[in-house]
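With one protein chain held back, the other chains of the complex are shown just where they sit.
Up next, chain A:
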Amino acid sequence: MLISVEMPDSAEAAHASLQAGAVPLGGGTHLLTRMNDEAGPDLRVVSLRKAGLRGIDVDGDTVTLGAATTLADLEDDPRLGYLAGCVRSIASPPVRTLATVAGNLFVPQPYGDLAAALLALDAELDVLGTAGLRRERLERVVADGLPEGELVTRIRFTAPAPGTFRFHKASRRRLNSGSIVTVAARLTVEDGLVGDVRLVLGGLSRRLLRAAGAERVLRGAPLTAEVVAEAAGADVIEPFDDAYASAWYRARVYPVHLRRALLGA
């Protein structure tokens, strides 16, 4: 049960409130589902709704998202068209009105589709901790989590050049369904050969997975079905069973979805 809800009016005040053992509340679309569960834990939360952390700034190719920016805000912003497919694959309109960008970084798999995209874009975070504001790579935070009492205030990334960002999510239904396999990639192809590549997988491990093995296979190679098939075998994946798919099924269809993500077929 929610035993307290604070509504600070700044990030600093929110951070101060967290020091007493409360947790940040973004849109609540994960936390409140746990609260509404009969067996849900007692929780003290600090809502970020009025903490001045909502907004999208695009300066040249640097994109900065306030932590409490909603998925609906992203969907509405024509400057972020390359993220639209990802955002619209997440839940449904009445959930996206509430769900926040930072919240998506901390939900358990198979959720975290936006986090997969942001990880492929090598996003960095502004984190408010006891020593003040610092920058952290999202990759580090996805791997190790964030210490209690710390607050993400902003997410920053470089907008991908046109045509270099791929997002593909396999799900049971076309809309409003959790991921079976999610593939997010930033990838350049020059003279038929893969140049720079960052590849992130969802649904295939308890945490989002940077597919470093696949990246090594792809880098410098032609983007062909054979190469992509080899790339699909190059990482240790640890898929899991859930209501959407079995671990076996996830492993079985991963190569298909990597191919669809990278080759479109």
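Points worth noting:
Keep this in mind: a residue touches a chain if its C-beta (ideal position, glycine included) is under 8 Å from a C-beta of that chain, and two chains touch if they have at least 3 such contacts; residues count from 1.
Keep this in mind: contacts and distances are computed from a predicted model.
Per its UniProt entry, the chain excluded from the display bears the name "2Fe-2S ferredoxin-type domain-containing protein", taken from "Branched-chain amino acid ABC transporter permease", "2Fe-2S ferredoxin-type domain-containing protein", "Ligase-associated DNA damage response exonuclease" or "Molybdopterin-synthase adenylyltransferase MoeB".
Touching the chain that is not shown, out of A:L80, A:A102 or A:A231: A:L80 (per the contact rule at the top). Touching the missing chain, out of A:T64, A:T97 or A:T164, is residue A:T97. In the full complex, chain A makes contact with the omitted chain through residues 1-5, 7, 25, 27-29, 32-33, 35-36, 44-45, 47, 49, 72, 75-78, 80-81, 84, 88, 91-95, 97-98, 175-176.
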